[in-house]
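Every protein chain but one is kept in place in this view of the complex.
Up next is chain A:
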Amino acid sequence: MTDVSPTLAPPAPAPDRSAPPTPAARGGQARRLLALARRDLPATVGAVVLLAIVLAAVLAPWLAPYPGDGSHATHPLDTLAGPGGRHWFGTDAVGRDLLTRVMYGARTSLTVAAAVLTVSALVGVPLGVIAGYTGGVVKDVIMRITDVFLAFPALLLSVALATVLHPGTGSAIIAISVGWWPWYARMACVTATGIRSRGFVDAARCLGVSRIRIMARHVLPNALTPVLVQLSLDAGGVILTSAALSYLGLGPQEPTAEWGLMVQQGQDLFITDWWVVAFPGLAILLTAFCFNVLGEGLRSALDPHRELTR
């Protein structure tokens, strides 16, 4: 109760969100954003490329040169055409336009990544917060359960689960999520354990605020920053894992466009028709890399010690 940490300082008056920001305020935000972007060029480039990939995925039915090739169309008389004017990325073994397939593949990969991370965060973070805040037996039980999951390499666990499930996008999401949520539970637990002894939590407890309300209103919001950073860092990992499952035939099935599946199907053509495997492979590489640099940038930008160390 004698804690005099900055969190006990009287909160600054909340800005009036109903009033529109003044031009000066807007200019200030833009300048801050620009400064941030200048300060971390790789993260900025990563964010821009990811935005382009997301737009390509969302607008694939309108932007793709041959939208039918993204689903069930095949052209057996136009197989393995090299990159050129008609097909910028060439065509695959059944004559489908690879640029179209890569754009549609982005939809699958990003959907899987978003779903896995959402499920993992929704399951892992609340469990971690409960464990960290409550402590004792509850913490022990939850953390031992996470330990069981963490004892297996995430990819191995996903492969094992996907093998027994019906192959498909949904199965891939379930299989990856099962191996992913414990990391969020552990991270949230560590953060919540640190927060539970902070003064503002003690204050809330003394005022008779219920446990659930303390966890929801005071602990959880403070535990979210590292989670957000981790989510952006993990997106690339999920895409790689999803591609690995598809490569093994355990993810989405033909004719769904999926980068890992495209690489698997093109691997035997790598020597003679390199484009079949190169473009989906580069899409995986680029997306995973951009998520990583963006995550690093976020970590750096949201680091509370950042201003102090500069």
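FYI, contacts are C-beta pairs under 8 Å (C-beta built on N, C-alpha and C of every residue); 3 or more make two chains touch, one makes a residue touch a chain; residues count from 1.
Heads up, the rule we're going with is that contacts and distances are computed from a predicted model.
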item: Protein name (UniProt record) of the chain left out of view, among "Phenylacetate-CoA oxygenase subunit PaaA", "Peptide/nickel transport system substrate-binding protein", "Integral membrane protein" or "Heme-copper oxidase subunit III family protein"; value: "Peptide/nickel transport system substrate-binding protein"
item: Omitted-chain contact residue, chosen from A:G105, A:G124, A:P167 or A:P182; value: A:P167
item: Contacting the left-out chain in the complete assembly, out of A:D234, A:E258 or A:D273; value: A:D273
item: Candidate in contact with the missing chain, chosen from A:V54, A:V94 or A:V209; value: A:V94
item: Absent-chain interface as seen on chain A, which is shown; value: 40-42, 45, 71-74, 76-77, 79-80, 93-95, 166-168, 249, 253-255, 265, 267-274, 278, 281-282, 285, 289, 293, 296
